[in-house]
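Note that one protein chain of the assembly has been removed; the remaining protein chains are unaltered in position.
Moving on, here comes chain A:
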């Protein structure tokens, strides 16, 4: 009975397993009862059994022939799923109990089962002729693209072409595109939507620890005693990580939850302490909390002594200088800036610093600000200064928004300033290393950083960039201040590869390529906690669609760079990539396709094939790359092993409210829809979920004569958009909120493209607007 090994049958006789079997000799009273009553039932049931499934056993409502391990198509939580196939179609999707999500999914995860079969899938290539997109053959489309790209490269140099990618491409795809453009064509004009989403966190981690990506993992949630959730509506945007946080509170009700957000989100509703600050004032809040750490003696002296240095801009400073800067941020002063009480700040600081283990979560609320990098660095500083780091449950953890922004874009360095595995374009040594690893002549990689997202579209508008390939994203809806970028699309030759048409972006494309999506192609995704996991290829692409990988390789061949990809398959690219990673502190050489296909993901670093993966980086005993095993922590990403504490002042808003634009606008999401709704809006079950609303405080509604349900126009210095009024006191007075989901109600006509000076990430979370009844 080897099957029953998992069951401990000897519990009542722990020390004498032999006697345990006594219980099974003969029939116990209950067994007797069971036999007696079941024999009767047996006569009845037995006569009905004869092969009729339902009569013998409960049947699944959906017939499934086979189940396959995979990953959700949507958010950065990256839930493990089981994909049910029948007759070559995806018919069912359920959570994978063996994955970190314990079998749970949110509604989007469940509806993965529908997304391949919704309307408006792009089915064949299209070329714009006389202003209209017309059906074309792949050969014709690819030939046109190759000739336009070659022409521009020849006439205006390699920097006249660009790639705009996505955190939704597989790692192999982003890596190949990055290699083609940087090592083949010779331009660093490779950027993508992660710039709009993760750039501040990436710059934050890199500048503080020397290397990107969080050091903690989801498992830390199970050990934290205090959660500091700032600028994140986890309950709606990362629902399954949120469930895990809730689980922690359920099993340990003393767990304390602090939420910082200008809106009383569904996350904030569960907070033990809710700091409803004014948007864009969190730098003052964090400074003030650090001030409190010092005042209360919550600062970890060992950390300061051995593991930290202080920095202002690019100059190092002393701890005293840092402390004297904090004097400006007493809770009283910060309170007046943030619009909350000093007592709340003191309480938050005390809870944060004093709990046995504090874990922070943040996302777009922090990243999408002109002080995004500053905010990221300060949250990390709070953990470093209080020593809330490197223990189970103590970690600063940034959540990603897309299914593959971390592994696909940040780790492969598919950004304008970056090279793979944390290397920088601007660093000659890094360039040389990559040229050697990629086996291309020295000097191939351009020393000039390329255009970051916003500047890329500006360059397309001005004509500096003539051709662009956009893959798996919808920038003409997701970029801030989109109106001028529509012109950019008109001015440049733009190829858009997407699984759907029309989208706001394909509308303006010169060539539309139909792309395979999700289970129509296989590849590696990564999620917030450095977990690499695998999506299997299970079905044929719709229509003539091809995978983005095939498109990139085809383009490489036509541009004469086919030799960059000597082996043509995605599996070969993965082999190449994992081996390259071994030459860096991002070492995941041990993560093979084979392993990924057999388990729900592995967290890197993972240097060899027997390594189980790493939960906590920089921690001796856990991280295989740590050199000093006796230390408390080893920040090996930094040359001196010391993490940096940055000094940042609360800045002024980039645009002021005035009589004409008296209110502030902030943007966000709802649980049921995702990004620009390209996929989710087309799923039948989600069609009735509204995303066209503008949340308005009752006092503002009264001031502007708005009733619930009224059409309302929001206008900024850049543009205006119409929404439907939703009156709620969950929002601060003077602030309005809209989602960026709806293509019909484009909030990004209103938002501003002002960017963070370090990360170049735009500020979607705060701009001055006016509202009026439409």
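Everything below uses one rule, namely that a residue touches a chain if its C-beta (ideal position, glycine included) is under 8 Å from a C-beta of that chain, and two chains touch if they have at least 3 such contacts; residues count from 1.
Following the convention adopted for this analysis, contacts and distances are computed from a predicted model.
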Protein name, per the UniProt record, of whichever chain is missing from view ("Tetraheme cytochrome c subunit of nitrate or TMAO reductase", "Putative transcriptional regulator", "Peptide/nickel transport system permease protein" or "2Fe-2S iron-sulfur cluster binding domain-containing protein"): "Tetraheme cytochrome c subunit of nitrate or TMAO reductase"
Contacting the left-out chain in the complete assembly, out of A:85, A:105, A:334 or A:512: A:105
Selected from A:251, A:315 or A:658 as touching the chain missing from the view: A:251
Where the missing chain touches chain A, by residue: 1, 3-9, 11-12, 14-15, 28-30, 33-35, 37-38, 41-42, 45, 55-62, 94-95, 97-98, 102-107, 110, 239, 247, 250-253, 670-672, 685-686, 688-689
